[in-house]
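Only a single protein chain was left out; the remaining protein chains are all shown in position.
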Amino acid sequence: MTPEELTRRVREGVPLAGALGIEVLRAGQDTALLRLPPSTLSLRPGGTASGPSLMTLADVGIWVPLLVATGGADETRTAQLQISFLRPAGDAGVLAEVRIVRQGRMSLYAEVWMRGEGQEKPCAHATSTWLRAAGPR
Amino acid sequence: MTPEELTRRVREGVPLAGALGIEVLRAGQDTALLRLPPSTLSLRPGGTASGPSLMTLADVGIWVPLLVATGGADETRTAQLQISFLRPAGDAGVLAEVRIVRQGRMSLYAEVWMRGEGQEKPCAHATSTWLRAAGPR
Amino acid sequence: MTPEELTRRVREGVPLAGALGIEVLRAGQDTALLRLPPSTLSLRPGGTASGPSLMTLADVGIWVPLLVATGGADETRTAQLQISFLRPAGDAGVLAEVRIVRQGRMSLYAEVWMRGEGQEKPCAHATSTWLRAAGPR
Partner (left out) sequence: MTPEELTRRVREGVPLAGALGIEVLRAGQDTALLRLPPSTLSLRPGGTASGPSLMTLADVGIWVPLLVATGGADETRTAQLQISFLRPAGDAGVLAEVRIVRQGRMSLYAEVWMRGEGQEKPCAHATSTWLRAAGPR
């Protein structure tokens, strides 16, 4: 699947991702790079990406490599996600680098580092456990 | 502050909460009850509230008692949030019961139980640490 | 299984729990009550139960109802555990109230509230996801 196809798939599957304009820039079976553009929906007054928009970016981002690996048929579900907010993301876009750390038969574990565009240091870090097949969520 | 005022404040502070139509039903200094209505933005195809919409509900929900305690002036920020998805939320609304477990000088800790309307068992559980003053996020 | 049998089983399965003298006081298929006694191994200088001893108490505690449900044959494994430290546990014993929140086919989710003996307010809160069968750890 191309980044464009993945962007479309992700926005269909999670309408919030579409409303936020989240875009897949690059994707493989173990990694992905996504971008959250700045918008009136993502930014808080004062101009920094809100926590919930970063959580959406992280959760959707982890889904992308799983879609790549299955040609879009993925049935894995988030079991647990934890996110730590490290510094303001700023009012530019936010980039999310996703890495699938472990692919198991029943579950997988991934991490996402997020950075405000033009910033060197991360604004947030998420880790997440997903379960295969008819799991929770 | 009345539930109506809190609903307005929360939607201004986190535009995603406004787009999702999240509503404050009841609030005190240590607890709150919020509702996420079903909508094309919150539901995934197949009709169940998406993970990111539940994360938004949890994060915004914890903010409500802090706004009550400060008359809307709260400056506390999410440091860390973790959410576990337990079962599908369904396609009705989702209720979130917020409880501030510990209020410290520097930080606070809260939990949120979420339930699909008409369901007895929780669909998700979030716990979160917030930092006072000019902290992260 | 009696509390005595469970205490023995838990100490055999996790030698650290034995060294700490962790004891099962009460147990069912969905709940358990355990006690960590004060000792030179559990207390930090100054006299408060250390973080690692509370983590051991929480992890071992969640195992107890699973042992009850299977007559000691349990094969479930911790996938993820998160703990928040809320206030000093003090230098008395620490009680842990375990509750299995959700039992699924593949996974389960539990929480543990810990309190220093004689204290009303919790000193720590843990939540944890476990996977059935030949899972991680």
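Here the chain labels run A, B and C in written order, and each chain numbers its own residues starting at 1.
The rule we apply is simple: a residue touches a chain if its C-beta (ideal position, glycine included) is under 8 Å from a C-beta of that chain, and two chains touch if they have at least 3 such contacts.
Keep in mind that what you see is a predicted model, and the values were worked out from it rather than measured.
K.L.:
Of the listed residues A:T7, A:T56 or A:Q82, which contacts the missing chain in the full complex?
P.N.:
Result: among the candidates, A:Q82 touches the missing chain.
K.L.:
Among C:A19, C:L33, C:A69 or C:A92, choose the residue that contacts the chain missing from this document, as touch is defined above.
P.N.:
Considering all chains, including the one not shown, the answer is C:A19.
K.L.:
In the whole complex, what residues of subunit C lie against the chain that is missing from view?
P.N.:
Those residues of subunit C that touch the unshown chain are 12-17, 19-20, 40-45, 48, 50-53, 55-56, 59-60, 77-88, 136-137.
K.L.:
Name, in rising order, the residues on subunit B that touch the hidden chain in the full complex.
P.N.:
Where subunit B meets the chain not shown: residues 79-80, 82, 102, 104, 106-107, 129, 131, 133, 135-136.
K.L.:
Mind listing the subunit A residues that contact the chain we can't see here?
P.N.:
These residues of subunit A touch the chain that is not shown: 82, 84, 86-87, 101-102, 109, 111, 121-122, 125, 127, 129.
As a convention for this text, only the chains that are shown with their structure count from here on.
K.L.:
Going by C-alpha centres, which chain would you call the most central?
P.N.:
Taking the mean of C-alpha atoms per chain, the most central one is B.
K.L.:
Quick check: superposing subunit A onto subunit B on C-alpha atoms, how many degrees is the rotation, to the nearest 5?
P.N.:
It is a rotation of 180 degrees, to the nearest 5.
K.L.:
Averaging each chain's C-alpha atoms to get its centre, pick out the one most distant from subunit C.
P.N.:
The chain lying farthest from subunit C is A.
K.L.:
Roughly how far is subunit A from subunit B, centre to centre by C-alpha average, rounded to an integer in Å?
P.N.:
Centre-to-centre distance between subunit A and subunit B: 20 Å.
K.L.:
Where in subunit A do residues touch two or more of the other chains?
P.N.:
Residues 79-80, 82, 136 of subunit A touch two or more partner chains.
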